[in-house]
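Left out: one protein chain. Kept in place: all the others.
Right, chain A next:
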Amino acid sequence: MMAITFYASHFGPTSTFAHPAIQATTRPAPVANHPHPQTVHTYRTNKMSSTSPPPSTSSSSMPPPPPAPAQLTAKEVQAVMPSAVDAGRTITVGGITVTTRKLPILNAAEIEAMTEKLGIAPPEMIFGNNVVSIKGVAKADGAPGEKDKTWKIEFNALDALDLVDKTGSDMLKVAYSAAWQKQRENMHEGIKEVVKPFDWTYSTHYRGTVTENARFEPTQQQIPLDKLRRQDPILFFDDVMLYEDELADNGMSILSVKVRVMPARLLLLARFYMRLDDVVFRIRDTRVFVEFAEGLVLREYQEREDSYENVKKKLMPYREDVPAIMRDANQMVEFLPLQGTVVEKMVL
């Protein structure tokens, strides 16, 4: 009974999919005795200028419907879909190469593959093809047999989610869980099966994925904030989402990575923010700092957390703005007490 039809003209051999817009349509031929005028199904690109839509004129500028459309399955459509957003940006400064890639969320097949690898269901918005990486080369110091060593630290969703608790031991429950459980016990005693317990808030202590020949060791050094506060020109900036979940409307969980490259140094911030309504707020920050001239690579990891009740009290003066503040990790960081900091230095 189900059919998906894409216009042949758009999927013909000459089509290059330079633009991500596709219009699929479905009604192969006008239906006789249709109780309302035949609606216009047309292929349009996003570049087409659009007029504001009084209904009577909405279809006048449309091209005529193309001839018999070709039948394509959902899989075929997926296979020819262009990648939207951007397929990768890169910059090399001071021997350090920073690459970011932003692609659409995973499709059904990719989600299935990831679920298999992880053993848990990925978050609702899963940017499994996104990545931020920093690559460098440590020059050989001249000792015999010594070679240049390349290193890389990368941030991706799969590795971040692999660190989410999959046993259910760290599992939080929504605020009304006790009441919900009690209410349902009387009604549906037969339903005992819980979908495999795991930390469905997707809390991770991910600090990035490091290549084998590099490792981090604890250090007393600190990231030099004074140098980073200076308004040095920013040669490269990006903000890359790795995953996001609304916790079934009980809050939010989000992991994103920002990076800025200046002429002499760079800073990366991978921030995990989680709000479970009426329960808890949580921020986990990983910063990577590279000073190009010294070949210095520092990594700082910080945890912040507080109860919903405490935060609510602190936010009281902000009144109407509270919901917006609670959605914004960058503002919330001011209100959550620091639980601990670890600074490490990269050694090769």
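FYI, a contact is a pair of C-beta atoms (placed from the backbone, for glycine too) under 8 Å apart; a residue touches a chain by one contact, two chains touch by 3 or more; residues count from 1.
Rule of thumb we're sticking to: contacts and distances are computed from a predicted model.
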item	value
Options "Serine/threonine-protein phosphatase", "Ribosomal RNA-processing protein 42", "Eukaryotic translation initiation factor 3 subunit B" or "Ubiquitin-conjugating enzyme E2 1": UniProt name of the undisplayed chain	"Serine/threonine-protein phosphatase"
Contacting the left-out chain in the complete assembly, out of A:155, A:198 or A:281	A:198
Of A:228, A:264 or A:342, the one touching the omitted chain in the full complex	A:228
Residues of chain A (touch criterion as defined above) contacting the omitted chain	1-6, 20-27, 31, 33-37, 39-42, 46-50, 52-55, 58, 74, 77-78, 81, 84-86, 89, 102-108, 110, 124-125, 168, 171-174, 176-177, 179-181, 183-184, 187-188, 191-198, 200, 225, 228-229, 231, 234, 237-239, 241, 244, 246-251, 258, 260, 267, 269, 277, 320-321, 323-324, 326-327, 330
